[in-house]
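This view holds just a subset of the chains, kept in their places.
When the chains are written out, they are named A, B and C in that same order, and each has its own residue count from 1.
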């Protein structure tokens, strides 16, 4: 039996189809989850996809956090359910207090979509085991509110505990300490601003490549789930 | 030093998708009886010089030129509010 | 801030409903038809059609539906050629006339695409104007039963260093990005051209493309007496009352601010939810007909839905209860409700048996839906307001039988002189210093500059099917993961060529878009066009329009690519100063296997370069 990976659709989610496709590409079973359902349909892991849930009008992720499905996900995450929040999903995770800090308006005020060079700094999370520590990768970013911020104490703690998962090599938006993604203390919950689901196929990934640097996020979780 | 507050809101006849999104979310969070929500912007500006009419006039010009899009928004300019009005409430846990 | 409630009643004089009965009994009452853009002879025709004076609600409907923007009264006689000269092809499933044309791309898939302008609103309020431009064209595509899958944005601005360009351009780009990104639609290409002729009249054209199963094409028609008419999506507010239509019918002139519309504000989240809601409704085959509410709002959707059924089967009609329309502003009068251009609304015709299921899907997506009327067999469109009849017309007279103008046109006197000035008369750099100067000027020209500042504000990856986008000759999308079937799209236009010779200029625009599609490896199939011109009341502008249209129709015939739909934008001028004639042409191509696409960059060292053509 293969691993079941759920992808939540909130009203206003955009990259849910892409996330489902990425899950399928690595051989896991993609399961669509709906924000109103508390039932997680026995998934082994969850992806909160990118997009503009509820238009992101109030604050990115602020309203989605209160969805019924999030109640179950928050409870599950506290007990070890692997959760990956991508972009809007990362914002939802911060709003839900599964991850510390917050994401605010980019330094240049504008929405930025570009292929971004990153460094993987932690390979001990559920979602990054297939990378090597310090590996440089190319993954698209696309957001208007992607600037990570947290108080100094939190930032120091994240660094000390090795919970900074990916960093920008050339910081596009003023994120504190070049942070592009972080994990919770247990390493099962990861939030990322870059979109690994947009870097999984030669045909549609970054050009000029490498085009498929996002795949290991999905292979990492698959291996962990199949091994478990 | 003059401390001025500029409030910018969409004109009443203009659709406010942001306020509506909040309003629609509230019943789901258990808040009923919310008749209307409008969302706008608040700017706190510190200008050098005394807190006089000239400072207000400058702030008004800034609001008109930059802070508000007067095609769809209206604004109000006033001096730093009384203590009670300050946004200093400690964040509740 | 004053609450709307406080205005209510107090500021409105007691309103007397101008009913059909009242209109018949008061033939001498004068309505302000000219303020609504209705010409005296047009008003006479309305009276003739009705056999009485129109009610104020009827006049509202006729005025918006007979406006240039909605009726194409000046362009119709020329646009006919696209049909008359249409090449004989077997892949055209729906031609011009519907919300968008539909093309068979192979397998069980069909593609619909269309380009439209939102020029004037984007000048008045760049962000919202451009945003709602995207919203409108996407709803046109959705209306055909398709899932919208990408957008493109051909843009024209005044000089890059002009103060007004600094006001307009950033807002337009943020608006297109803000709305398109929030819909989850990749932006796969566009154009930005700077030219002084667009100062004061920037062009914001937007193209959308969608895909559907051939069996799922939807049309805008209200068949089946007894079927329910459902309005769903956003509530109706006072947006753009007399807006796009009135604005598009009268020359934009700074001296008359009263002509400026109240601005429409877009709610992309509402539209995204509306898209997903509609697609679920389509998948369960719950609609008999569907129409989006764009310019002319309810006037357009009710009359067009009812007229189409009558036209095709001879049976039709519709009763609408206007007081059931959910309002954002309770003070709106029936005339205003009929004219409101509030965004993010759709109208569907649903059999009584399917209404419950329809409402269930709307509830799932938190979309407000209301039965506002019923299909009848009376042949009439009847609209009531709190029990009183305010409209009773043959819907065809509103939707299809608007005025048709054969506007006079003639070749401008200056055309010969313009054409005589060949490039030979231009001075050439002779010294190294002059050459350096020329190179630097070119390198510094905004028209040749890197467009990254714009492109990076657009999401081109969402949906995961973008094979080619910015930086390439045309955008390309995968339609099918299994077969790798895909489409390519390019838009092109060159106002300077078109000014020099509108006939050839339009053909060059087509040829360039055609080549751009072909260069990626796709086979060009079909065309959509947005014809941006000055005032049709100027015979020289009208000549440019006639020539450009003729040129495009002739070229489409030769290339075998039918025009499937498009848009005309007139009155792009300030006082006497018209923009260059700017036909923008979009070409759709199909490619059997997107993995065999050709990029525009040199890919491998050692590859051989070949030059084709003269």
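Simple rule for what comes next: a contact is a pair of C-beta atoms (placed from the backbone, for glycine too) under 8 Å apart; a residue touches a chain by one contact, two chains touch by 3 or more.
None of the values given here were measured: they were computed from a predicted structure.
Undergrad: Can you write the complex as a formula in the shown labels?
TA: Beyond the single copies shown, the full file gives A x1, B x2, C x1.
Here is the rule we go by: only the chains that are shown with their structure count from here on.
Undergrad: What kind of graph do the touching chains make: line, ring, star, complete, other?
TA: complete
Undergrad: Quick one: chain A and chain B, Cα centre-to-centre, how many Å?
TA: Taking the mean C-alpha position of each chain, the two centres sit 33 Å apart.
Undergrad: Using mean C-alpha positions as chain centres, tell me how far chain B is from chain C in Å, no decimals.
TA: One centre to the other, that is 36 Å.
Undergrad: Give me the residues of chain A that touch two or more other chains.
TA: Correct list: 54-55, 57.
Undergrad: Taking each residue of chain C in turn, which ones touch at least two of the other chains?
TA: 267-270, 366
Undergrad: For the complex, which residues does chain C have touching chain A?
TA: The contact residues of chain C facing chain A are 174, 177-178, 181-184, 267-270, 272-273, 276, 364-366, 455-467, 478, 481, 594-595, 599.
Undergrad: Quick one: in the complex, what on chain B touches chain A?
TA: My answer: residues 17-18, 21-22, 25, 28-29, 39.
Undergrad: Would you mind writing out the residues of chain A in touch with chain C in their complex?
TA: Within the complex, chain A touches chain C at residues 11-15, 17-18, 21, 36, 50-52, 54-57, 110-114, 140, 142, 195, 197-198, 201, 203-204, 207.
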